[in-house]
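Only one protein chain is missing from this complex, and each of the others stays in its spot.
Each chain carries a letter (A and B) given by its place in the written order, and its residues are counted from 1.
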Amino acid sequence: MEIARKFKNTFSNVPMLGWLLGVLAAVLIEYYWGYDYISYYLGLPKIPVLFGTLIMLKDPMMIPGVIGYDLIVYVIPILLIAKASNFFTNPVAAILEKTPLWLSAIIHLIFFYGVLHLWAGINDYRVLVVKLTMISIILTISINVINGYQGEFSCSHPGFMAIGAYISSIITLYFFVNDKTFGAAVLSPDLGPWLFPFALIAGGIGASLGSLLVAVPSFRTRGDYLAIISLAFMFIIKSAIENLNVIGGARGMGGQPDYAPLPIIFIWTMLCIWVVHNFVTSIMGKALNAVRDDEAASESMTVKTRKTKMTAFMFGAFWAGIAGGLFAHVLAYINPGMFSINRLAEILAMVYFGGLNSIIGSIVGAVSINVLGEALRPLELFKWIIIPLILILVMIFRPYGLISFKEINAKKLLRAKHKREQGA
Amino acid sequence: MSALLNVNKMTHYFGGLRAVYNYNLNIKPHQITGLIGPNGAGKTTIFNLITGVYTPTEGSITLENKSIKGLETNEIAARGLGRTFQNLALWRHMNVLDHIKMAHYSQLSYGLIGSFFNTSKCREQESRVEENSYRLLELFDIKQHADQIVTNLPYGAQRRVEMARAMATNPKILFLDEPTAGMTPDELGQMIKIIRKVHQDFKVAIFLIEHRMKFVMELCQHIQTLVFGELIAEGPPEEIQNNPEVIEAYLGKEDLT
Partner (left out) sequence: MESLIELGQFILQNLINALQRGSFYAVISIGYSMVYGVLMLFNFAHGDIFMVATYIGFGIATLFLALFAGFLPGPLIFLATVVITMFLASWVGVFVEVAGYRPLRSAPRASAAITGLMIGIIFETGILILLGAKRLSFPPLMESISYNVGGIYFTNVKVMIIVISLLLMLALHTFIQKTKWGMAMRAMSYDFLAVPLMGVSINIIAPLTFAVGAGLAAVAGILYGQAYPILDPYMGVIIGWKAFVAAILGGRGSIKGAALAGYLIGFIEIFVATIFPSTLRDLIAYSIILLILTFRPRGFFGMEHSTKLRL
């Protein structure tokens, strides 16, 4: 505890910019010396992909090497650079603070993306993990709108995702790809990447409309009944697709063009965070909370509760549809079995682990479960004992999840930290 | 004449139970009306019927000469009927400021798109609402709690939040369901002051359910007495106080203070 406090004190004057700079340094070190020098001298076969957890679990002899690697490449450079650079990161942050918040946010995001791109670029596996993690972030935020902010127990998310995945895949395959199901491309494939957002949005809208089937019953029931209705919805979507042979039936549908590279997914993820954040911090969005906490009181305070519930479902489903579309184009293959109970368990785990009613919570949940899932992969089956156990512990000690009922405060997050020092 | 709210021959059944029978009410602008009666007489049900929680089996309800019977609760509230609840109905995960802001819901016009993209119209309306909310918080003496989650407040303050919230809907008539339930005599005096102040500052009409006679007698210009869903007497306080039927049916059994 004492150490933690000291640590916090030492680094309390490092602004976000400083941390980003530190991470950049670490990534550059890995990029230039990671393979040739550092992992070589530490006796590691290659650059550890996910901070070495994979190698460590496979071969315990590698543990010292991995720890050394993480210290040399990540921990020490990040801390050093972050602390040492604050003589100029703080003034820069102060200058950015004077610009409009959106501009400062965009500058930080571009910087962040650059670092992420470099880090992920080390190998394809990292790229895939990062892509899937970001899609999970969208999914988790979107289910949080329904299960957290609106407080329903909805199990239909894989269904919404499936609708989005299939609709957008059908559009891109039909218009931009020569394939055996839909024949020759209708439009020039060159247009594909530019029109891809519309395909995604069409998928999102499809999912939104589908969600009405769950939203309308939610006017009259909630809790367990809604859980069943939404579960039935999920199974119906799944088996409807299984029976639609035009789109591949149970065998699935493949060959989606690669329209979802890292930057595109990053942009969609940030867009999702921004829009959902705007919504849930506005009065319109807080109406979801009001309806959740006391429907009768909300009605009496002029809140249109039905419209509010419908909005929550349609809005959440829309983003699930977007996530589904991105997912389909990352994997370039989907089948109905991907959108069933297992996916549901994963999505529920992410949102309840991370925290209800909080976007940061959702980000934390999605990233933790994804990274944990990848990192523990060498444990094979035991992974499915450890992750559920962790989740049970979280439920016992933090029933609403790790970070709940907390919103992002961009201004506070990005501001310069030097004033604090004098104040304290 | 010139009634703000008019209820005529309203009757309501819950299944076979006759909760309200042949009930009439006439509220004039800026008038304080009281509704008294023993527990289970149907007082809260009358509130719920007028505010649209239930639709009466029979009878008519008009607000400023327009029928509001059968409208949704939120529409009726937006037309000017604000209310509080007998057992506090606050939003348990929400802070005090958001409670007041939320009650401005019907006064917003920026729409969903506005809220998604945080348009300038949205920002402008939200900041206006926030300003107004702080004003109300100050008025009800809960500004110091603005950022607190409402369940962490002392009971009396929670009651004031509920009233401030009701006032934020900008009502023409304020319905108060047992505003002093569970309060100490001290808090009671404070509540009388607050109700007076609201009445003065906002020029609203008030319709209140209350158990404590002292409170009703002091505040109301007009009192109705309800027993088993039926009105047995109504009139100015002095008259009610001396009405033998009222004394027998209600006052005789209950605590007079």
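The working rule: a residue touches a chain if its C-beta (ideal position, glycine included) is under 8 Å from a C-beta of that chain, and two chains touch if they have at least 3 such contacts.
Everything numeric here is computed off the predicted structure, so don't read it as measured data.
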Residue among A:I229, A:I247 or A:M301 touching the omitted chain: A:I229
From A:G68, A:P217 or A:G337, residue that would touch the chain that is not displayed: A:P217
Candidate in contact with the missing chain, chosen from B:A3, B:V53 or B:I232: B:V53
Contact residue for the chain not shown (choose from B:V7, B:L35, B:I61 or B:A89): B:A89
Contact residue for the chain not shown (choose from A:E30, A:E295 or A:E374): A:E295
Contacting the left-out chain in the complete assembly, out of A:L209, A:I341 or A:L402: A:I341
Footprint left on chain A by the chain that the document does not show: 147, 153, 213, 217, 220-221, 223-225, 227-229, 231-233, 235-236, 238-240, 242-243, 250, 294-296, 341, 345, 348-349, 352, 356, 381-382, 384-385, 388-389, 391-392, 395-396, 399-400
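Heads up, the rule we're going with is that only the chains that are shown with their structure count from here on.
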Chain A residues within the chain B interface of the complex: 275, 278-279, 282-287, 289-290, 292-294, 296-305, 311, 357, 405
Chain A contact footprint on chain B (complex, rising order): 51-53, 72-74, 77-78, 82-83, 85, 89-94, 98, 101-106, 108, 110-112, 114-118, 122, 126, 129, 165-166, 168-169
